[in-house]
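Removed: one protein chain of the complex. Kept in place: all other protein chains.
This part shows chain A:
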Amino acid sequence: LRMTCQVRQGNTCTCRSSNPLPIYIVKNNFFLLSSSLNLLQPFSSPILLVLFFAYMAIWFARSRNLVSTMRHNLGLSAIFVKRDYSPRPVVFTNSQLSSTVFLSPVTSLRHESTAVEKQPELVQQSDEEDAQELNFPGGKVGYTSEMKFIPGSTSRRIPCYRVLDEDGKIIPDSDFIPVSETLAVRMYEQMATLQVMDHIFYEAQRQGRISFYLTSVGEEAINIASAAALSSDDVVLPQYREPGVLLWRGFTLEEFANQCFGNKADYGKGRQMPIHYGSNRLNYFTISSPIATQLPQAAGVGYSLKMEKKNACAVTFIGDGGTSEGDFHAGLNFAAVMEAPVVFICRNNGWAISTHISEQFRSDGIVVKGQAYGIRSIRVDGNDALAVYSAVRSAREMAVTEQRPVLIEAMTYRVGHHSTSDDSTKYRAADEIQYWKNSRNPVNRFKKWVEDNGWWSEEDESKLRSNARKQLLQAIQAAEMWEKQPLTELFNDVYDVKPKNLKEQELGLKELLERQPQDYPPGFHV
C-alpha cells in the first residue's frame, strides 16, 4: 500500500493509492476538512495555514493507522493485490487426543489461522499509538478520543471482479486462471444445455405435464463455472437454483426428467416435488425447500470433512433473499469459528420472488457481510464465466488448504420468474427483464470468447442445441410414460428399518387393493 499526498491549491488535496478503498476515507476526511476550513474563512490566513498543516499532520498519522488497520482487519489484500496469498502447509501434530487414532490438525491450525491475519505492516505505526491500547476479552484494541462512527457503508461499493467484458474479450491485465479449450468448450456446452433444459421443462410445466418448475435463466455462468472449478469430492449443498452443478457432475437429462415426473426411475422415489434433485453418488445433497437451512448444514459437513482430513470442502449456495434468514448468520459465524472448509456462494440476482434487494438489506450487498464474520470474501461478476471459475477455484483451494470458510458474492440477474408459480411482470418492468436477457446474457458473452478463440462455430451451436432439445423431448416423453413408484415406496425410508406399524399399514393397503381394485386407478400396484 502506498499513499502519496499532494497538497494543491489550499484546501483541496488528491491522494493516489494502489489500494482504492482508503482513497475514499481520505477523500471523506478532506471534504470534512475543507468544509470546516470554509467556516474558518473569516479568520486570518497564517493561523489558517498553521491549523491546516497541524491538522494534516495529525490526520495523516491517524489515517495511516486507520488504513493499515482496515487493510489488516478487512483482509483487503486478498482482493486488491494480485493473488498474493500463499497456501499454508497443513501441519499435523499430535493433539490432546490420546485415545483416538486420528491426528488432528485443528489445534495447530487454530493458532495458524489467526496468525494469517498478521500481515507485514507496510505502514509503520507510531510509538504513541502502540502504547494507546486497551485490553479487553478478545484482545488488545487501540483507542481514540475522537468520537467517530464507522459509516454504515463505504460510499464506494466493493468492486466486482470480472475478466471478460460484455463483448467476450479478456480485459487486459486481468487476473484469472487460464481455461483450456476442452474445459472451455465443455463449459459452454453445459451452459447452453442448461438453457435448453430450462426452456423445455418450463414449457412442459405450462403444458401441464409436470406440476412445477424453477429456471436458472440468467445464472448459467454461476451454475456451470462454479461446478467446473470444484473437485468431484467437494460436497455441494444447493439452495434450488443450481441444477447446472448437478448437470456438470454427470446427472443426465433423463435423470432430471425422471425426478420432475416422479416416476419409478426417480432416485427420489417420487417423494418430492419437481426440481428437488439429489445424488449421493455425485456429492450433491437432495434439495430441501426451507431457505438457508443448508448454510449451517454446510458448516457441519465442512466440519465433518475437516475431522476426517479429506481433501475436499463443502460448497453451498444461497440467494440474496436467503441471507436474511437467521441460518445465514449461524452458518457463516459457525464456519468461521470452527474453521471449517466451506465455500459460501451467494447468487445475488436482485430479486427474492417479488422482493427487490433494496428491500432485503441496507448493506452493500452480501460481500461486506463476510468480514463481519471474519470470513475472506469476494464480489464477482456472476455473468462472467471465467471470473466465476477463477474465484471459485481460488476459494476452494483456500478453503481446503487453510481450513477456513470463504464467501463469494456472484452478482447476476434472475431473468426468469421465481418459478412457474410466479409471473414476475407483475412486479418488475418487462424491458428490465429483456435488457438482462439480451444485452447481459452470460451464455452469449462466454460464447463470444470461445468463438473468438476458434473453439466453437455456428455449426457446433446448432448441432448442440438441436441435439439437446431432441434428447430432452425424448427424455420427457419417456419419463411421462414410465410407470410411477410402487405403493410400497409410500412406507419405505421413514426410518432405516421399516417399523412394525408401517408394515401393518402396508399389508392393510395391499389387502384393500386386492379386494377392491375397481376403486383404484390402473397403475396403483403395491
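Here is the rule we go by: contacts are C-beta pairs under 8 Å (C-beta built on N, C-alpha and C of every residue); 3 or more make two chains touch, one makes a residue touch a chain; residues count from 1.
Just so it is clear, contacts and distances are computed from a predicted model.
Peer 1: Can you match the unshown chain of the complex to its UniProt protein name from these: "Pyruvate dehydrogenase E1 component subunit beta", "ER membrane protein complex subunit 6", "Superoxide dismutase" or "CTLH domain-containing protein"?
Peer 2: For the chain not displayed, UniProt's protein name is "Pyruvate dehydrogenase E1 component subunit beta".
Peer 1: Out of A:E146, A:D173 or A:D496, which residue would touch the omitted chain in the full complex?
Peer 2: A:D496
Peer 1: Among A:A299, A:A352, A:L407 or A:I433, which residue is in contact with the omitted chain in the full complex?
Peer 2: Residue touching the chain left out of view: A:A299.
Peer 1: Taking the entire complex into account, which one of A:I158, A:V235 or A:V367 touches the absent chain?
Peer 2: A:V235
Peer 1: From the list A:G168, A:G268 or A:G350, which touches the chain that is not on show?
Peer 2: Hidden-chain contact among the options goes to A:G268.
Peer 1: Going by the touch rule given at the top, which residues of chain A touch the chain that is not shown?
Peer 2: 95-97, 99-102, 104, 106-107, 235, 237, 266-269, 271-272, 276, 278-280, 285-286, 288-290, 293-305, 307-308, 314, 326-327, 329-331, 333-334, 337-338, 489, 492-496, 499-501
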